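And then chain A:
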Amino acid sequence: MNCAAIKQKLAASGAESVIETEYARKGFALDVQVAPEHLVAAVSVLDAEGFFIEAVTGVDWLGEQAALRKETEAKAAAEAKVKAEAAAAAGEEAPAVAVHAEQGELPEDVLEAVYDFNHYEYLCRVTIRTRMVRSKPEVPTISQIYPGANWHERETHDFFGIIFVGHPYLVPLLLPEDADYHPLLKDFRP
Partner candidate 1 sequence: MIDYLREIISGTWSLFVGLGITIRYFFQPVVTVQYPHETLPMTPRFRGHIELVKDEETGEPKCIVCGMCQKACPSNCITVNGEKREGVKGKVLTEYTLDFTKCSLCGLCVESCTPKAITFSKDYNLAGVRKEAYIFDLKKRLEAKN
Partner candidate 2 sequence: MSAFAESEAKETFVLNLGPQHPATHGVLRVKLTMDGEYIVEAEPVLGYIHRMHEKMGENRTWAQFLPNTGRMDYLHALAFNHGYVSVVERAAGIEVPERAEYLRVITSELNRVSSHLLWFGAFILDLGGFSPLLYAFDDREHILDLLESVTGSRLTYCYFRFGGVYNDIDGDFVVGARAFIKRLRGRMPMYHNLVTKNIILMKRLREVGPISAEMCRKYGATGPVCRGSGINFDVRKHEPYSIYPEMDFEVPVYEQCDSMARYMVRMDEIEQSLRIVEQALDKLPEGPVMADKVPKIIKPPKGDYYHAVETARGSFGVRVVSDGSNTPYRLKLRSPTYSNLSLYGEACQGMLLPDALALMGSLDLVIPEIDR
Partner candidate 3 sequence: MVSLFTVEGLSGLLFFGFMGLTLAGAIVATNARSLIRSVAGLALCFLGVAGLYYYLNSPFVALMQILIYVGAVCVTIIFAVMLAESSELKQITSRNGLVGPLAFLASGILIFALAGLALRTQWRPAPCLVNRGTVENLGQSLLTTYSMSFELISVVLLVAVVGSLVLARAGRDK
Partner candidate 4 sequence: MYILVLSNNLQTYLVIGALLFGIGIYGMVQRQTFIGMLISAELILSGASLNFMAFNRFLAPDPTVGQVFTLFIMAIAAAEAAIALSIIIAVYRNYKSIDTEDVVDLQG
């Protein structure tokens, strides 16, 4: 069994994308992006292959959309500039390409849940990511497949407020019992 075979199986389970990363550079072998509804299927594949769970965590991508837009705008502007310069160099009149600023609502920022799996026998660290919008951070639990995920999910809930649907006991683990704040969110203020 090797990473390529796992990759195929994961792809068959409904993952959005499965990328083989450069292990030496990144530290993990497979980078899998799944939609929340396909998460359980993907994890089941890993369970069947004998993977063990390393960690579950979250990442708050607050401001990512704004940054992305800024980036595309900057890119567009740069392109336009390049074009304009090229045109200028060619002695032509600059084409009237107005920088096309995207208007309208930004897409909502997302939270990302990251699952790390590894295998005891061979080296194939699989990272599964699933993204959900910040206003409705819900993702199915995998604690029925991996009981060890129970605590990891509780911790992630503590820190990011991600709700693991179907989790048997989603109460704060590291924070005080009555904590209702999620300190690792980027907009957290004590």
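A quick word on the picks: all candidates are chains of the complex that A comes from, given by their letters.
Please note the rule applied: a residue touches a chain if its C-beta (ideal position, glycine included) is under 8 Å from a C-beta of that chain, and two chains touch if they have at least 3 such contacts; residues count from 1.
A quick note: this is a predicted structure, and the numbers were derived from the prediction, not measured.
J.: In this complex, work out which of 1, 2, 3 or 4 touches chain A.
T.: Only one candidate touches chain A in this complex, namely 2.
J.: What residues of chain A sit close enough to touch candidate 2 in their complex?
T.: Residues of chain A touching candidate 2: 24-28, 50-55, 57, 59-60, 114, 116, 118, 120, 123, 125, 127, 146-148, 150-151, 159, 172-176, 183-184.
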